[in-house]
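Note that one protein chain is taken out, while the other chains of the complex remain in position.
In order of appearance the chains are A and B, and numbering begins at 1 in each one.
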Amino acid sequence: MLRKNRAADIEKVLAKYPTKRSAVMPLLNLAQEEYGFCSPEAIREVAAICDLDPTEVKSVVGFYTMFYEEKVGTNVIDVCDDLPCALRGADGFVAHCERKLGIKAGETTPDGKITFHSVMCVAACNRAPVAQVNGAYHYDLTPESFDQMVDELQK
Amino acid sequence: MTGMEKHLLLRDLDVPNIRELDVYMANDGYAAWKKAVTSMKGEEVLAAVKDSGLRGRGGAGFPAGLKWSFIPKDVFPKYVVVNGDESEPGTFKDHQLVRNNPHQVIEGTALCAYAIGSNLAYIYLRGEFSEPGKELEKALADAYANGLLGSNLMGTGYSLDIRVHYGAGAYICGEESALLESLEGRIGQPRLKPPFPATNGLYNKPTVINNVETLANVPWIILNGAAWYRQFGTEKSSGVKLFSVSGHVKNPGNYELPLGKHSIQELLDMAGGSSSGRPIKAVLPAGSSSPIIPAANFGAKLDYESMAGIGSVLGSCSFIFMDDSVDMVWAARKMIRFFKHESCGKCTPCREGTYWALKIYDKILSGEGTLADVDMIAEVNKQIIGKCFCPVGEFATSSMTFTLKHFKQDYIDFIEKKKGGTPEYRAELARDTHGHHAQAAH
Partner (left out) sequence: MADLINLTIDGFPVGVPKGTLIVDAAKRIGNDIPVFCYHPKLKPVGMCRMCLVEIGTPKVDPATKQIVKDDKGNVVIAWQPKLNTGCTTPVSEGMAVRTKTQVVTDAREDMLEFLLTSHPLDCPVCDKGGECPLQNLTLAHGPGVSRFDYADKQHNDKHVPLGELIFLDRERCIQCSRCVRFQDEIADDHVLQFHDRGRGMEIVTFSDPGFDSYFGGNTTDICPVGALTTADFRFKARPWELKSTQSVCGHSAVGCNTSLNTRLNTSTGTAEIKRVMPRQNEQVNEIWLCDKGRFVHHYTRAAERITRPLIRKDGKLQEATWESALQLISDKLNTVPGLRVAGVIGDRVANEDAWLIKRFLTEVVKSPYVAASPALPSAYADIARANGLGIDADFKQLGKGDVIVIVNGDLEEQAPVWFLRLRQAVVDRGAKLIVAHHRSTKMHRYAQVIARYQPGLAAQWVASKPAELQGLKDARNVVIVFGDDTLGPPNARALADGLAAVLHEAGQFGKSNSGLLPLYPHGNTQGVCDVIGAGAHAPTADVAWLVGVGDAADAPKAGFTIVSELLMTDLAKSADVVLPALSAAERDGTLTSGDRRVQRFYRALPPLGEARPDWWAAQEIAKRMGAAWAYSDAAAVFADLAAHVGSYAGLTYAGLAKVEAQWPPVGRDDLYYGGTVYDNSGGVGARTSQGNGPSDSPAPAEPTMEALTRPQPALYRSGELIRLSDVIGRRLV
């Protein structure tokens, strides 16, 4: 699937490195774009492309937090609740997010639209509370702006 | 506000759209690069950086030119790897550079490669930087399109490729050998040293690894000379440095200052002082991994030596200010939670010690702690110190060692005045137990 659908991207990734193994992480990102998470199938495909054993790829998936081993929602919202953000109200903000979404951090809304994570530092401590929505930064959030954002996503 | 007329690094504050190639070039951009490639030898570039006294801005402060000089001349290929895994809580300076001044990062990287005779550099950005990374990737594409990167540059026969590689969420990859493992497609566990990256780095070849900010200084050094650069800062801590200021301040953000000229208090003042109006109680000068500094020591100057003088570090210069509403038991727990989450698991003391320590903090926060638990934190901490495989495990101990050293009373009060077990603490603990953090990576 991956090799069929993303052949050009795969070639581009492989061309970046002197070894195929180095392509594992970028290829997992491609796979995650394609499948929504690092599915067993995706892991085996990436292993085959990189001439690795699937166990080696699984290990990489398991080590890094941004590779998902379970299916996630259409949108992933990561809110930092590390110390600097917490000094700017991130703990209360995360509690609000959970209430708004009706799920706990680490869960996905029943409609499959949003997965919510509380995460460690995302290097934007000066503008907390901060969220990354599908990788894009959203700064200086308030309960109101968060609710608005979520309503948009759930439309 | 910065005490300087113009920024050397945060140029986006002075020059709108400097992220664009034409704007950058209209403002001396790539002049150093052209000068180096067309009129200087690699050794001359290296010598200039050595003479400039530039020290690594990632945290350790190792002299950059000296590091470059360790690269053997006769081994090929050799690599430059730029550390943009900025993950220390409180640090967001590289974020701004990559997003808003990407060409200067590229130019610095290129000069480093030229200095050591490398033809391939990787910029390793933390996975969360996909958005700022797009700016860097666009800048790279523009640089290639304008003949600033690629093969046979400026007709000299010298070729250079710079590529971006993204991490995927792991603090440990800021440690240089773990970063190399990650770049090679492995889990980010640090390597045994020696051998060091200078001889056995990426793909076991000679490799210079420098922080994003470190390299962003280099174009100025080459363009204006080492002596010019040395006008900023002090004898031992030369140049300018970015300070990420966060926490309880009115104007959090990045501040660019010459090293050694200002005190912590002045930095706090530049950031507008306390945001709550309450007195500032303490600051973490280099994020979670640094020894906390009580307000009484805010007179210390911002350079490597002065910070060491007050028992702390300059490190990555991420100043997290905390007012007197902050309970240091809670703050320390936040930091231990971070290290427990980010421990790579390779060595016993970091893996087991952070797990154990967090259990004790959780017990205290839940209201079930005793004074014996406070002693136990000190014991577990002592068991970790000096025994870890890499600095991360040692970093983890800072939060315990120095909150206990400077704010032991917070711990005692927490127990004796039964501050634990509040609904807020319970909610926080529950989230960490059941939420994303509890499962570490999955």
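Keep this in mind: a contact is a pair of C-beta atoms (placed from the backbone, for glycine too) under 8 Å apart; a residue touches a chain by one contact, two chains touch by 3 or more.
Fair warning: this is a prediction, and the values are worked out from it, not measured in the lab.
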| item | value |
| --- | --- |
| Displayed chains contacted by the hidden chain, counting the whole assembly | A, B |
| From B:P77, B:G150, B:P294 or B:G345, residue that would touch the chain that is not displayed | B:G345 |
| Option touching the unshown chain, where B:G42, B:P206, B:G353 or B:G420 are the choices | B:G353 |
| Contacting the left-out chain in the complete assembly, out of B:G225, B:G299 or B:G386 | B:G386 |
| Chain A residues that touch the omitted chain in the full complex | 40, 43-44, 52-59, 62-63 |
| Hidden partner interface residues of chain B, rising order | 170, 172, 187, 192, 340-349, 351-356, 359, 363, 376, 379, 383, 386-389, 439-442 |
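Quick note on the criterion: only the chains that are shown with their structure count from here on.
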| item | value |
| --- | --- |
| Chain A and chain B: spacing of chain centres that average the CA atoms, whole Å | 23 |
| Chain A residues within the chain B interface of the complex | 16, 18-19, 21-26, 28-29, 50, 52, 59-60, 62-67, 69-70, 78, 81-84, 86-88, 91-92, 94-95, 98, 104-106, 117-128, 132, 135-137 |
| Chain B residues within the chain A interface of the complex | 86-92, 94-95, 126-131, 163, 165-171, 182-188, 203, 244-248, 252-254, 284, 288, 318, 320, 322, 326, 331, 334-335, 338, 341-342, 344, 424, 427-428, 431, 434-442 |
